[in-house]
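Only one protein chain is missing from this complex, and each of the others stays in its spot.
On to chain A.
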Amino acid sequence: MASLTARFGPGLGGTILLLVGLWLIGMVLAPNLMMLDFSLRPNLMPNQIGTDADRYTLANFIALFSDSVHRAIFFKTVWASALVTLTTLVVTYPLAFWLAKIATPRGMALALVALIIPFWINEVLRTLAWYILLAFNGPLNAVLLGLGIIAEPVRWFGDFGVLAGMVYAYILFMLFPIYNSISTLETAQIEAARNLGASTVRIHRRIVIPHAKAGIATGCVFTFMLAAGSYVAPALLGSPGSRWFTEIIYNWFFEGGNWNRGAAYALVLLVLCMLVVLAALRVFRVNLADVAK
């Protein structure tokens, strides 16, 4: 704080502090506290607010875990998000390594353009593109049928559709942190390992992955949080069997009109995401400052 005023003077330094404080309080703290407050109150008629019935209760949280359907969807969202994260990592890591260490400048420019241009279109439209591709009478089934790989059209919507749509939607969030961290690895280290006889698998296991750990952790945390909080992909590409927890939250707010229960559900999701971030950091033995970089 002292260094801030020393660098920018009391006027500008104070303004920066004030803006950061306003942002933290107004945009982060206050909404979350309001959500907490909502989640701990019962859903009441307007005339009951302020009466004896209006007191703090854990009923909304208990409702979530005693409803077997909601509980199942919650846990499915957790592991399906983990699966999305893992799949995205598996798809992205070779690409990130190729971009960082093997690609020629020209190849890299082409690949980056091909990866980034689709992201100029908004997420809903991009997901709609997958909706068309994966449709029962869509191009994917047509191609597979034409090639004789499948005998009759496959219903892709559901778990597969959601997985494909999410992996595609979040690939850049995984790619860039990993690419950044691999590109800082000195190429001579890879050559030295190869020179000492290491196989490709061992080079990655012992040299590249440990070096890129912070980037991998960052990418995984981003992807997991985005996947767990995703709404568009499950709504468009899912089926009744692949409902996402965010859809239930949405329903409490906008269909069921029970904001209190919606807030409780959203809070549980928030806490889950925070736990996953902390666990990931612990597992990868990186700290928050590394991730922020």
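Operating definition for what follows: a contact is a pair of C-beta atoms (placed from the backbone, for glycine too) under 8 Å apart; a residue touches a chain by one contact, two chains touch by 3 or more; residues count from 1.
Everything that follows uses one rule, which is that contacts and distances are computed from a predicted model.
Entry comment: the absent subunit's protein name, as recorded by UniProt, is "ABC transporter ATP-binding protein", drawn from "histidine kinase", "Indolepyruvate ferredoxin oxidoreductase subunit alpha", "ABC transporter ATP-binding protein" or "Protein TolQ". The missing chain, though absent from the display, is touched by one residue of A:Pro94, A:Pro139, A:Pro210 or A:Gly257; that residue is A:Pro210.
Interface note: of A:Asn47, A:Asn137 or A:Asn195, the residue touching the hidden chain in the full complex is A:Asn195.
With the whole complex as reference, residues 186, 188-189, 191-199, 202, 206-207, 210-211 of chain A touch the missing chain.
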